[in-house]
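Quick one: this structure, given as structure tokens, is what I'll be asking you about.
With one protein chain withheld, the remaining protein chains of the complex are depicted in position.
Chains: A, B and C, in written order; residue numbering restarts at 1 for each.
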Amino acid sequence: MQNILNDIILSNKKCTANGKVASYIPELKNANIDDLGICVIDKDNNIYCAGDYKKKFTIQSISKPIILAMALMDNEWHHVFSKVGMEPSGDPFNSIMKLETNDTKKPCNPMINAGAIVTTALIKGKNLQEKEERMLSFFRKLAKNNSLEINKSIYESEKLTGDRNRAMGYLLKNDGFIEGDVEETLDLYFKQCSIEVDVVDLARIGLLFSNYGIDIETGERVISENISRMVKTFMVTCGMYDASGEFALRVGIPAKSGVGGGIMASVPRKMGIGVFGPALDEKGNSIGGLNILEDLSNKLELNIF
Amino acid sequence: MQNILNDIILSNKKCTANGKVASYIPELKNANIDDLGICVIDKDNNIYCAGDYKKKFTIQSISKPIILAMALMDNEWHHVFSKVGMEPSGDPFNSIMKLETNDTKKPCNPMINAGAIVTTALIKGKNLQEKEERMLSFFRKLAKNNSLEINKSIYESEKLTGDRNRAMGYLLKNDGFIEGDVEETLDLYFKQCSIEVDVVDLARIGLLFSNYGIDIETGERVISENISRMVKTFMVTCGMYDASGEFALRVGIPAKSGVGGGIMASVPRKMGIGVFGPALDEKGNSIGGLNILEDLSNKLELNIF
Amino acid sequence: MQNILNDIILSNKKCTANGKVASYIPELKNANIDDLGICVIDKDNNIYCAGDYKKKFTIQSISKPIILAMALMDNEWHHVFSKVGMEPSGDPFNSIMKLETNDTKKPCNPMINAGAIVTTALIKGKNLQEKEERMLSFFRKLAKNNSLEINKSIYESEKLTGDRNRAMGYLLKNDGFIEGDVEETLDLYFKQCSIEVDVVDLARIGLLFSNYGIDIETGERVISENISRMVKTFMVTCGMYDASGEFALRVGIPAKSGVGGGIMASVPRKMGIGVFGPALDEKGNSIGGLNILEDLSNKLELNIF
Partner (left out) sequence: MQNILNDIILSNKKCTANGKVASYIPELKNANIDDLGICVIDKDNNIYCAGDYKKKFTIQSISKPIILAMALMDNEWHHVFSKVGMEPSGDPFNSIMKLETNDTKKPCNPMINAGAIVTTALIKGKNLQEKEERMLSFFRKLAKNNSLEINKSIYESEKLTGDRNRAMGYLLKNDGFIEGDVEETLDLYFKQCSIEVDVVDLARIGLLFSNYGIDIETGERVISENISRMVKTFMVTCGMYDASGEFALRVGIPAKSGVGGGIMASVPRKMGIGVFGPALDEKGNSIGGLNILEDLSNKLELNIF
């Protein structure tokens, strides 16, 4: 396995030159464009790493399946899906149009920004601080890493430049899909996106979903089987923005990407995978990350279809 | 003329039963559904009133052509139209979709909410208070009525329920069409909509535009000929929300409606007209107001086409 | 007047270099890009021509207001507007999207392709041949020119490349807005677009609408006053594709353009104008034509607003 990973990193290093680092906030622009790292943790808890696996980056949209799991644990199934849909949208992650043209006006699914703002608003807590603490401690529990923290300067930048997300927030408020204060919800949203992780954290989280919510080391049930399955399903149908269909065809593994360059993948019953490569393609997915996962899926026959 | 107006009010009284009073804020709900009033001021400064002409109501979207005039006086022509378009949209007044699907992402025109938020942001002033004072004094000058005031409780309600406008504001900010603070711009926008007027005020304002910007009593040039003409042009192509085309066909007079039930009309070289009837049709236009203007246009041959 | 026209042609000659000749069919590509011609016929029947006024070109979309007039003469007002709307669309002339997103699915207005296909389907006749004869003889009557003919090779080309219009036709058929055979309707549509005219023909037609449907020479009523007015109204709100709003602001004259390079304009009570310049801007309007009309409107104070 270690040799496979080393080879894959090596052979995909050059494709990073075709991508671009996210630049909507200054902090992301500073990423090293040819960084490429991977971590695999299998169902026997073997950990394999290769490439730039020690680099830290912000989790960004990879927080979306995690917040969805939390929203489903904090609320009735039916309540959650009265506020957010279950369907892939076919539109870019930050599209507003569907909120107006859809019959229901509901965000299509929890993997696009509008949907994730809705699931964020469903996180319980008596005030913003408690919600933030509960959220951070849930991320830490899933990653089995108590040192996870919010990157303050990225959070500040996200907040400062987040007017498009703010627009969605107010539209969702207007249409009754979020209750409570919009700015507070957005604050929690920007914070969740700014949690700093590495590929080992992502592989650990992916492993938990692949193992249907049971901690492989302790046997503790962290997330219900049903919620674990639902999260993986959304990762397949909507996990890679408007390239989810192509990813399902070429790779066939539940996965979620973020503009920080990370991808968290979860192979049912087999392994969790974390990859990192900040060079993004036009859809906002890590170019190196996509190729690594495609190669790995082919080599290890991980395609679920 | 007085007899014509009396007859028209009388014969259109019953159609108000087919409409609905605006209800998105409690204050508007209390309007008397069968109120109907009109004022005509002709180019010789004769003033004719009929029906419930003494009723006061908030100006709502009728502020849009006035704010446009002010934005065009405060800024270069080209600067204004780099931020807002010149085309009818064919969509409802509060549509967001076009902001995303348009090539330019610019609001289509200054008569829909998004466009009016942009022109509001172009009003000059060293702070919000100065902008508000300048705005109110411009409305007073046009109406020749120094007692015009903002209805505080309607303003508060608009602000409280204005999340859809807030969503537009943040999207416009994100796309670079408004500078400065979004909440401040919206505050000024909600205030302008909450100015209380009567049909005499509207007729007076309409007369000024019909007379190409020259005060008929004093001979003072208040607005340039060119700006007066542009405002009337927008009133024709976009003045009655997404019923502007039908209104042009049936009535053929530059006019702007508001959900408060008012319509301000301006017949080039002939007269200004103010009408009021809070019973609205599905597009948000005063039912009684539309019919009154159609009858008046036919009787007095006011159609400009 | 003759001097004014000569000057205007001269001073606008160079702007044609910024445009492009229509190229969707080979026949249009051969037009001479810097051709520029004008004809004005005033209400005293004085005829003034300048520039390349003898050039012939196909009428293209300028047929739309004429077919609308004919449809309104052949059918009840309400029947026509149950099949086509009255509102500007804000979309390109060949947009299909609104046919799906509109509540009614009706074409927005008779000046865009979809709407004109509907009005074409409303032309009466016991078979295609009779419809074609009635149509051609109506165009000849309006232009007072019995030698008007369909350009066969352009008609053939239009028909051959008309798949987008064909798509609209079948969608309109599916949604119940056209009755009868789609291919027959399209045949009549392609034929009407392929009628060959010159600027004198267009000025003559414009004059008839400007004179509210009465032939200025014979006193014969050719079109009712009401229909004449409606046609001019549509020319203002939707006559210049999705640049109609800007044209109303800058020129303020009812006018209709075609991709053949012609524009027919109709100044109420004053004159008819035909211009020709095959260099088109991005919206499909004659660049030279727009500028000529703007200059003429300013010089002769023709703006109706």
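Here is the rule we go by: contacts are C-beta pairs under 8 Å (C-beta built on N, C-alpha and C of every residue); 3 or more make two chains touch, one makes a residue touch a chain.
The shown structure was predicted, so the numbers you read here are calculated from the model rather than taken from an experiment.
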Which displayed chains the hidden chain touches across the whole complex
A, C
Chain not shown: contacting residue from C:K13, C:K43, C:K141 or C:K173:
C:K173
Which residue numbers on chain C touch the omitted chain?
95-97, 99-101, 163-164, 166-171, 173-174, 182
Spell out, residue by residue, where the missing chain touches chain A.
85-91, 98, 108-109, 229-230, 232-234, 236-238, 242-246, 248-249, 252, 254, 268, 303-305
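The rule we apply is simple: only the chains that are shown with their structure count from here on.
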Same-site or different-site touching of chain A by its copy chain B, using the half cut:
same
Rounded to a whole Å, what is the gap between the Cα centroids of chain B and chain C?
32
Determine the centre-to-centre distance between chain A and chain C, using the mean Cα coordinates as centres, and give it in whole Å.
54
Please tell me the distance, in whole Å, between the geometric centres of chain A and chain B computed from their C-alpha atoms.
47
Give me the residue numbers in chain C that touch at least two other chains, ranges are fine.
none
